[in-house]
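With one protein chain withheld, the remaining protein chains of the complex are depicted in position.
Coming up: chain A.
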Amino acid sequence: MGAKTVLVVDDSRIMRNIVKNTFLSMNIPCEFIEASTGKEALVRLDNNAIDLVLLDWNMPELSGLDFLKQARSNPLHKDLPIIMITSEAARYNVIEALKNGATDYIIKPVNEKTFQQKLAKLHLK
């Protein structure tokens, strides 16, 4: 199977690097595309064949939740795996994200073991 294309969306460059490094530790062949706002992420999504989105919540211009709603409103992306990786730890946040189509939810700081378990469920290898 070919390399997966992963869209990493976070306004923090440090967090994007941490997420990428954690992902790489699973030895899944992949290439990364990055975006620092939800708005930028929508453009990346339209212009690339994305296999997985790793999505922050709190970002300028367009939040992760609003990105999620817009992505899911497009039939092309209704089954696209979108994992939220966010500091928003309240249960009402998790529920809201899942109701709006998030595939899974990871609370920052990223725990490598948890991340690997969530990714394993997607059968990306």
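Worth pointing out:
Please note the rule applied: contacts are C-beta pairs under 8 Å (C-beta built on N, C-alpha and C of every residue); 3 or more make two chains touch, one makes a residue touch a chain; residues count from 1.
The working rule: contacts and distances are computed from a predicted model.
As stated in its UniProt record, the chain not included in the shown complex is "Inhibitor of MCP methylation", which appears among "Thiamine pyrophosphate TPP-binding domain-containing protein", "Sugar ABC transporter permease", "Inhibitor of MCP methylation" or "Alpha-ketoacid dehydrogenase subunit beta". When the full complex is taken into account, the listed residue touching the unshown chain is A:E88, out of A:E34, A:E88 or A:D104.
Touching the chain that is not shown, out of A:R13, A:K78 or A:K121: A:R13 (per the contact rule at the top). Residues 11-15, 17-18, 58-60, 86-93, 107-109, 111 are the ones on chain A that touch the missing chain.
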